[in-house]
Each structure stands twice: as C-alpha cells, then as structure tokens.
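Read the structure below first, then the notes.
With one protein chain removed, the remaining protein chains of the complex are shown where they sit.
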Amino acid sequence: MKFVILWSDALIFLLVFALIAFFINLRRDPQTRERWSQVFGSRLGMVTFVVIMTYVLVALTDSIHFREALAPDPGGNGEQVFYDNKVRSVLDFALGDMGTQHERTYSAPFALNSFAKENLKDADGNDIRDFPRLVHAGIHLESVDQRSGDIAWNTVLGILKGLLVAGLLILPQWLLLRRSVFPWHMAWATQAVIICMASLLVQLSAFYHVLGTDVAGTDVLYQSIKGIRTGVLLGTLATLVMLPIAVTLGVAAGYFKGWVDDVVQYLYTTLSSIPGILLIAASVLLFQVYIDLNPDYFEVGLEKADAKFVALCFILGVTSWSTLCRLIRAETLKISQLEYVQAAIAFGVGNTRIVFRHILPNVVHIILITFVLEFSALVLAEAVLSYIGVGIDPSMPSWGNMINGARDELAREPTIWWTLVGAFFFMFMLVLAANLFSDLVRDAFDPRTSLKEPL
Amino acid sequence: MSRLNILGAGLFSICLLGACSEGAWNNPNAPESGDESIYYSVIYAQPPKHLDPAQSYATDESLFISQIYEPPLTYHFLKRPYELIPLSLASMPTVEFLDRRRNPVEPGSDKIAFSRYTLTLRDDLRYQPHPAFAQDDSGAPLYLFDSAEQSDAYRIIPDFPESGSRLLSSDDFIYGIKRLADPRNKSPMLGFMAQHIVGLREFTYRLNHMDRGPWLDLDEQAMLGLERIDERRFTITIHDTYPQFVYWMAMHFFAPVAREVDRFYHNPGFKEKNLTLDWWPVGSGPYMMVKNDPNSEIVLQRNPNFHEDYYPSEGAPGDEELGYLQDAGKRLPFIDRAHFRLEREVLPLWTKFLQGYYDRSGEVHSNTSNYFDQAFSVSPDGLELSEEMRSHNLTISQDVKPSIYYYGFNMRDPVVGGYSEEKRKLRRALTIAFDLEEFGKVFEEGNIISAQSPIPPGIPGAIEGEAGINRYIYDWVDGEPRRKSIEYARQLMVEAGYPNGRDLETGEPLRIFIDTQSQAMQGANSAIPNWIARKIGRLGVQVEFRPADWNRTREKLMTGNTQIFSHGWLADYPDPENFMFMLYSPESPLICKCDGTNNSNYENPEYDKAFERMRVLEPGPERDAVVAELVEMWRRDAVWMITYHPLEFFLNNEWVYNTKRHGISKDTLKYVRVDDELRLQRQAEWNQPVTWPLLAGATGVIAMILPGLVAYRRRQRATLKSQG
Partner (left out) sequence: MIAYIIRRLLYAIPILIGINLLTFTLFFVVNSPDDMARSQLGEKYVTEQAIENWKIENGYDKPLFLNREQEFPASITETIFYTKSVRLFAFDFGRSESGRDITSDVSQRMWPSLALALPNFVIGIWVNICVALMVVMFRGTKLDRWAVFVFVMLMSISYLFYIIGGQYLVAKQWKLVPISGFNAGVQPWKFLILPVLIGVVAGIGAGARWYRTLFIEEANQDYVRTARAKGLSEVAILFRHILPNALIPILTGVVVLIPTLFMGSLLMESFFGIPGLGNYMLEAIRSQDFAIVRAMVFIGSILYITGLLLTDISYTVADPRVRLS
C-alpha cells in the first residue's frame, strides 16, 4: 500500500488543523466564547452542527488516499512491488464493495433486474428478450417474492445495529457532558439518527443498489457519497484561498489609505464588474489548458483531476474575494479611527503590531460570517458550473456532474429519476444544514443582525 | 395585502383562460390557417453558423443549404448503394482526358495530365424571388446603395418590398467556384481544391495581391480551369485524373451563386446588419429562407420558381413495402413551409416531439448518440419502443452514417506501436478486451455497428456476412460475428510478452494512455473512461486517460505525441477511397507536416502501393480485390483498437411520410409529405391539460392565506379588547 497525498487532501487537512488551532485560541476570549455558546445553546445549532460535522468527517475519510500493492508477479520476476493505478480512500474501504459492484447498465433502486432488455436464453435454451437479473443485487434471494420481506428484515437489522453503535458512541458523551448547560440531547438524537441511517444504508447496500445504478452500472448511492468530499472541499478550500488575499488587501486599504486604498479599490471594482461566470469560465479554461499541456506532472489520472479541482477552488476564491475585501476595508477604516488605535499610532507603535493586536482580532467575525455564508453558495454553484461545462473534471465524482449527466435521463421513458434524486438529497441536506448554521452564526456575531447584501 | 394576492391569482387564471381559446394550452406553434402544409422540426443545440455554400462545412448547416441551393449533382433519394444523379444538370457530366499540351488522350493512358469535365445545365432553373434581382424600369438593379444611410430601413430580407428572379446560366456556376478561391470567403475547400482545379492557386494568389474595393466582380477575373462554352454549358479542368471528383459536384461547394446577389450583399452597411450571403442564402432549390433568427427559428418557404421535379418511381428493394413509393411520379415538393426551432435541452425537445409538436426527431445529429433518441433501443429483432411511444404509432427510418469512430494506436509508439508479431498480438488483445458490442449497448443505445473494416456497410468494398468479418477479432457463431473470448485475449497477452498484463522481465504492469477529447467525455459520457478501464483492466493492464480540448488533442496528433487516441471521420462521398486514405502514409501528420488524416502514422509501403492503384481504378471487381487487400492489411496490423459506424435515425410521428434516411445527402425535405389533418387530431388527443394541479395550487394559496387572516383578526381583536 502506498499513500497518495493529493493537493486537495493536503489543503483540507491543513485547513482542519488551522481551524482547530483557531478555535482553541478563541476559547480564551470570553466575548467569543459567549457568542459561540449562543450558537450552540440553540437546539437547531446543535443539530445542524452535527450534520455538518458528519459531512466533514465523511469528506476527511475520503481524503486519505492510497494505492494498493498489486499481487507479486506470478512469473516471479523482479523484487519490486508495483501498485494499482486506482486510487482508493479510507471511505472506499469503509463502504466495502459498494463502489466495485458494477452492473451492466441502469437499474432502478432496489431492483433485481436490469433496466434494459437483453437477449437471454430461457430454461429450454430458446432466445428470449427480457430484463436480465442483476449480477450483484439480491443474489441471495431464491425468488423475487422474497424481496420485500428481505428488505424489511434488513431494515430492522440495520436500524438495530445502528442503535447499538449509536448507544456505544453516545454513552461516553453522556457521561462526560450530562451536566453541561448546552442542549446536548439534540446532538445525541441527531447522531443516533445519522448512525442508524448509515448503518441501514450499509446493511441494505450489501444486498441491493439502494439508489439504483447509472448508465455504466455504478451504484448511485456510492457516487452520491463520493460527491460529499467534492462538495465540502469546494466550499471550504475556495474560501481558504480567498482569505489571505481579501484580508491582506482589505486591511492594507483600510489602514494605509491613500494610494494603497485607491489601488485596492480599483482592483476589486474591476474584478467585481466582470460578469462572474465569464471570468470563471475563462480562468478555468486557462488552467485546463495548462494542465493538459503538462500531463507528465501527474502520475495517475486522479491527480490530474485533483489539480483541476484545486485550480477551480482557487479561481472561485479569486473571483469572490472582492465582497469580503470591501467589508474588511470598511471595518478597518472604522477601527483605525477609534481612539485607542489613534493613541497607539501617536505613541509610535509599529504598523505590524497595531494590525495584529488591534485590527485583525476585530475583523475576525466578518471573516467567520463570510466563511459560513459562502460555503453553501459555493456548493450550489458547483452544479451550475458543471452545467456550463467549466466545473469539476468529469472523472471526479460530484453532485454537479451527476445532475449534469442526469438531466437528459429525465427525458427517457420510463423516466430515470434516481441519479437526480440521489444528488439532490445529499446536496440539499448539506446546504440546508450549512444555511441554518450560518444564520445562527450571523445572529450571534453580527451585532446588526441584518443582511446588507441585496437578495 | 390579501386582496393583492387574490388579484394576482386572478390575473394568472385569466392568462390561462386566454390560452385555452387557441386549442391546446401548451401548443408552441402559431395557429394554422389550414391551406398550407407545414412541417415542424428541430435545430439541436447549436444554431448553424454559416450558410454560405462556399464556407459551410457542417452537416447541420447543409440541412438548410441543401434545400436552397442546387449543386450540379445529387444522390438518388431511394436507391442503395448510393447513386449519383443530375440535379441542376440536364445529364451526368462528361469527362475527357488531356495530355500536357491539352490534346485528348485515351482513358488510362500514362500521358494524362488533365481531366476536363463538361457540364450541361437544365434549361428551366430559375432563382427564388429575391430583392437582388429586382430591377427598376431601365433594367438597372433597384437596390444598389452608395451609403449605409440609404438602406437604413431594411434590416432583414423580407423588408425589401420588391423582388425579382431570372434564369440560371453557366456563369452562375463558374461564379460559385471562383468564390471558393477568393480568400475573403474563407472557404475550407480552398486548400484542397487548389490541389485539383487548374489555375485555382494562381487565382487566389492574384486576388490576394490585388488592390480591391469592397466588392470584386469575379466574372471579370478569369480562372484557367473554368471555361464557359455557352449559356448552358461550361467545363472544369482538373489536374491528372481524380475519378472521385464527380462526388464533389454533389456538394454545395459547387452550387451556383448569382453575381447580382454577391453584388447586392456587398452594399454598404449590409454586413453590419448581417445581411450577407452567409446569412440569407439565395438559390434555385425547392425552398427559400424567409426567416432566419437562428437564436430561435429558421423558416423555409416553398420557392414559387422551383423547376419541375417529380417523386422517383423506382427505389431500393423493400421500399415498396415501406410505402416509400406511394407518391411516385407526383410533383415536388409536398410541404409548403418548414419551421426549424432551436432546442438546447433534451427534455423540452423530446417532450414536444411526444406531444406531437415536432414531426420528426433526429434531423440533425452532430453527436449521434445519447442525445435524443433515447427512448428506444435497437435489438436484433428490431426496434423496441416504450409503452407510450408504441401507442403513438411512431415509425423509424434508419441508415448507416457513412462515418467511422475509432480509437487508434499510434504505430510509432514504442509500447503499442510497431509491426512485429508480438506488437500485433498485444494490439489485438487490447481490442478484444475492449468489448465494443457491450459499449454500444450501454453508451450508444445499440445504435452502432461494430466495424469489420474501415468501410461502412452500403459503400462499395464493404462485405456483408461471414466473408466480411475480421477473423483476428471475431468468430462467426450462430450466423453473427462474435468477439473472441477474454481468455483468448489473455493468451495473446502471454504471447505478446505481457502475461497477466505484467512485463515479462520486470514484472511491471503495462500502462496504456488514451487521449480523448474532453468535450466528448462530459455529461452522460463521463462514465466512459471508467468503463473502458474496467474492461481493459481484465487483462491486468492499467489504463490512464488524458482528456484535452480539441486544439490540444490536435497538437498531440500532429506531433505524434500520443499512444492511443479517439477520433472520427465523416466521409464526404460514398467511396472506399475516402476511408482507406486514412492509412496512406503520405497522409501521416509526421510525414506530410500537415493536418493529415493518417493519425495512426501507419507506414506500410505495400499498402501505399496498393492504395495508389485503387485510387485511380474504375469501380469493378478489380478494384474490389485491391480494396480487400487493403482491408486485410489493416486487420492484420490491428491499427485501430475499436472501430464502429454509428446508425442514424429518423423517428417519425405517424403523419409523416417519405422519410427514408439518406446517409449522405440532406436535400430530402422536398420528398417529405405531412398529413396536417391527422396531426391536428393527434395533437388535440395527446395534449389534454391536467387541471387538478391548478385547482390544488389555488386551494393551497387560499389555505395559506385564510387561516393567517383568521388568526390575524383574532389577534387584533384580542389586542383591541385588552386595550379597551
């Protein structure tokens, strides 16, 4: 086994560590602590946080990649170990065979037979045309009639297993936190529900394609789950990329004023007046050409797709920094007028010191609010970009690519709806949780509690 | 506030009531007057970009150009194999061979330096009515302007009140060919035709180095290879012999263009209004363009000046039974007006077809598969339709598209290229593992034919049945070709030096790289790479894809920097030469340093010699034998990994007749007949609106407002009380 560290893997773990350090740091500040307790003091805050954390966890387990070693050559030649060119992740490992149980082509959720007819031989050896049995779904059943019973049985079994695991997980939490003032019971309930769902899906997926299969016979549920990493990473990495630019420029403009301010203002007015979609399209094409021209930098196909993905995050970040920059600039302007800052300047305190001691800590809430607000917008934007043809590389599983591929399937008779539903459900849950959570964060951190951007 | 809402709901329902006065609510077409026969069809995804016969070179554009212009020749509508017949000519062109001094010599002589074609026109060809032909009382053109301001009032062609017409003469054809040579027209044929037509290169050179105004009268510039004999006869002289040249005369590049029209479109200010020949074609064909809003609709109207033309009375075997000869001998065209609407998305397009608002599907497929005719699949027993479609009595007309799609090996590649027996076996093993038949079923709805040779069925040189199969890849089992087993492929891998896909010496797994065009791997096709990797992975071989856009792919092909690549070829004419030249070594981009078509860089002197012989042979058994030799070399060397020919379909609603699909020619609209009555009837039947959602929606809105109102009133009363 050989570990593969993709660019996006490295970035996301970097981000996670940075966030953890950031929060530990913030705990010292009583005001911030109070605000966070306002967020987590609400039941909705608990629920949405757990949901988001689940998504993040899935994304993280899907971000530890490795290539499996191939069995030694039977010819016995060479000592060297060679690796598979398929990159797998810990998540693939956890999902078991879900990703490798390919059917021939479409099949409906829980179906036992393929969606398309084929030439078959019946018991007497005659050619007939019928829906063939699937290769991996319900093979343990003796007849089709047993299916509903089997599904029901596995459902019960899955939920029971889930309850057991949930109990084991929640018990220590309960012992630890039962005296806490926060509504932890909501978090536990959510955890229990999520674990039961997961266990149910795993249980059923062992025997059926819960969300059917797509045109190439790949399990749709598997694809939807694999889409989580793409969605979560896009939402976070793009902001990560834009933060340093926006903060540096914003603070510089607000603090130094004069020509610095003019230049920064010129930059963001220029960038924000270009219709966003055109700017993104042009930049994405630029990166794609660059990557296409240098195929040797990437050993396996996934690395190339990943480079395109990181580039897309980068572009989305660069094209969306102007809003944050504007906000930070305004805030810095305000703060630098405050008496104690003026006093510090008068005492000859260095610029760096003032910026780091007085200004940065006071714009953190803006950064935080933008971060959570942008997140859901970016996840939604991915689908649109895929439709336009400048989105995630088609070889990478993502909800946008699923929707893009599935919109034609709706025109079929009978309709193939499950790919769309799969992508919809997973995307909707993430965006909903993120939106609700961001509402709470904003209420807690923004003293004016109003949205100043139109629509 | 609630009053406002009710008002809104009311407005919405009034809108809907207004809709029901005009038949079905969802009818996207204008109400029909009933005295015209109208045809409704689709432009899919991309509007045509060029309609200038010299400039256009795309199938979706020739759909329009072919209805409007009449090149000298065309193909017989019904007969198969394809047969050339005169269209604007009175008879097939005659050819004579000349030596270097332009003295006639015998066919087949080695002194031949030129071939001269003589074309004789029909005498009843008249242009469509068009303002370019409008004249004032003195006979001078009516619409010639000195400045852009004078023509301000005219934005589109129908804005011009006056129009005229005239008979065609041989000058118009000569003018059309000269336009190919004019660099300003950016004709894609310029380079190719310069190799063949005598004097064309010099003509282009002269125009390029000439001081010229906005318009140049090409009639005043002579071209060596074009000679006018009289009003109805002219000659074209080409270098050497090129028997396939007649096929080019069936393409719109050789369509006539009137000098007046060219002059007219060069009026000052016209270009800025898109009043150009590229946008408003003018011809003598069965239809003329009356509306060109490519963003939404193109409308063709019957040309009142169209010459006498009749439905053919003989066809291919089986045409009688399919009803293709019912209208034999009737005057063409049948349809008075044809609407082509732009659709970008499959769901609306398909829905309208099933609602009866489009007459046929599949008029233009720039991409053959996955896009439109999804609702059916083709099995060996014939067409399989879903329940709903069967109740619609749809019919289908299919033909093999004279084209090939293939994944080729780069023969210069050190890993998969080369001509040794091991390398051949390796390539064959990969070919067998890439289960093309399965690929066709999964990704192309079964609408492809696995190629046994580079020549599609229906074109001379293609052999049907057991004798025609590729023995290296297929066995003949139960009356059909069957791909050899994966075990056999594994055995080949052993013989090629890659047991289990591992290098015999190092044990390293074999990795192959496939270059594809990224646009072809999007949407529903994005699952293809994984699928291929899975199939070839059965040999233990690792597959990597390197998708890139068209320009980058082309660069890779030009520099030979590729291992396996996907490519396609749409033939210009139904002749084996147009396919087999793709393996001719001078066509290799690495050898000719040009955009050659031999992207595999296949070099085989034996092949080259045989090809050169075949190229100049007259059709017949001798030529067939040479073609068979060429095909065998292609099979033995396993130059291409997979090769297939797409099938093309029309799906027809039951009121459309004479819709036989023609693989090459697009000028078939004049044969189509539509039963307008039946269409109206079916449209009414199929489009009964479902009204309960409207009621449910209205109820929902009221249900949301009412309790709110009640609660609000109660609350207010409570406030009042507490205050009182």
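Chains here go by letter, A and B, matching the order in which they are written, and residues are numbered from 1 within each.
Quick note on the criterion: contacts are C-beta pairs under 8 Å (C-beta built on N, C-alpha and C of every residue); 3 or more make two chains touch, one makes a residue touch a chain.
Worth saying up front: this structure is predicted, and the values here are computed from it rather than measured.
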(message) In the whole complex, not just what's shown, which of B:I65, B:L342, B:I459 or B:V656 touches the removed chain?
(response) B:L342
(request) Would you indicate which residue among B:G318, B:G465, B:P619 or B:P689 is in contact with the undisplayed chain? (result) B:P689
(message) On chain A, where is the contact patch with the chain that was removed from view?
(response) 266, 269-270, 272-275, 277-279, 281-283, 285-286, 289, 376, 380, 383-384, 387-390, 403, 407, 410, 420, 424, 427-428, 431-432, 435-436, 439, 449-451, 454-455
(request) Can you list, in ascending order, the chain B residues touching the missing chain? (result) 1, 4-5, 8, 15-16, 18-19, 22, 24-31, 46, 49-50, 57-58, 183-184, 186, 188-192, 271-274, 276, 278-279, 293, 295-297, 341-345, 347-349, 351-352, 355, 357, 550-551, 554, 572, 594-595, 687-691, 693-694, 705, 708, 711-712, 715-716, 719, 723
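To be clear about the criterion, only the chains that are shown with their structure count from here on.
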(message) Can you work out the whole-Å distance between the CA centroids of chain A and chain B?
(response) 42
(message) If we count contacts the way the header does, which residues on chain A are in touch with chain B in the complex?
(response) 70, 72-75, 77-78, 80, 82, 84-85, 102, 104-105, 116-119, 129, 214-218, 285, 288-289, 292-293, 295, 300-301, 304, 389, 394-395, 401, 404-405, 407-414
(request) Can you check the complex and tell me which residues of chain B touch chain A? (result) 345-347, 349-351, 354, 370-371, 374-375, 377, 379-381, 384, 386-389, 438, 441-443, 499-500, 502, 504-509, 511, 518-519, 521-531, 534, 542-549, 552
